[in-house]
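Every protein chain except one is present and positioned as in the full complex.
Now for chain A:
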Amino acid sequence: MIKNHFFIAICLALFTFFYACKQDKKLPFYGERHAETVKDANGTEKIDTVYQTIPNWSFLNQDSVVTTNKATDGKIYIADFFFTSCTTICPTMHRNLMTVYNEFKSNPDVMFVSHTIDFKYDKPSVLKKYAQKLGVDGSKWQFLYGTKDSVYTLAEKNYLVAVGEDSTAKDGYIHQGYLVLIDKDRRIRGAYDGTKEDQVEQLKRDIPVLLAEYKK
């Protein structure tokens, strides 16, 4: 009899434990971090970890409108780097990203941001045509054009995606095909290879997890 009770108690304990774990499932943080001493409302000092964040940005979008980080502030978003005349990995990346877009199209808390790295050719009008032909309409998915410096620095320093010009590459540029997941506080919470279907599926599962973090 006592044994039985004991067994049930342990089971219950384990269940609550795992349930709690599940509730608290959190995505990792990427990039640099450092400890900072912060004062809370009562003036008591405590040490907090501060993570790398995406800085302010300003680019032209596919409608030739100046678009800044205000468009994504307070939302989670998926960022990537591509160019319209890319004949290798970009079609696959955007074919896969399209499926994510279609799944979260109606969620106002989710956005998509694609930066072109072809500063010579991909003017906003070219981006517009590309978006339309891909099947994207409206402002939920922004296609952004900027100077080489601003885009390449943002890619390498802030989103941690390697990009570059390379005259020996088939289309003149090289870049990684990551889809980078950014949270509402501009921190990097995931990087998924957009050419691999299983990683894109993982991204689809992680977006609700990230959104749930803000639901308290």
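Note that a contact is a pair of C-beta atoms (placed from the backbone, for glycine too) under 8 Å apart; a residue touches a chain by one contact, two chains touch by 3 or more; residues count from 1.
Here is the rule we use: contacts and distances are computed from a predicted model.
Per the UniProt record, the absent chain's protein name among "Aminotransferase class I/II-fold pyridoxal phosphate-dependent enzyme", "Oxidoreductase", "3-isopropylmalate dehydratase small subunit" or "Copper oxidase" is "Copper oxidase". Of the candidate positions A:92, A:107, A:153 or A:202, contact with the unshown chain belongs to A:92. Taking the complete complex into account, A:134 is the one of A:78, A:100 or A:134 that touches the chain left out. Contacts to the hidden chain, counted on chain A, fall at residues 85, 87-89, 91-92, 94-95, 98, 130, 132-135, 170.
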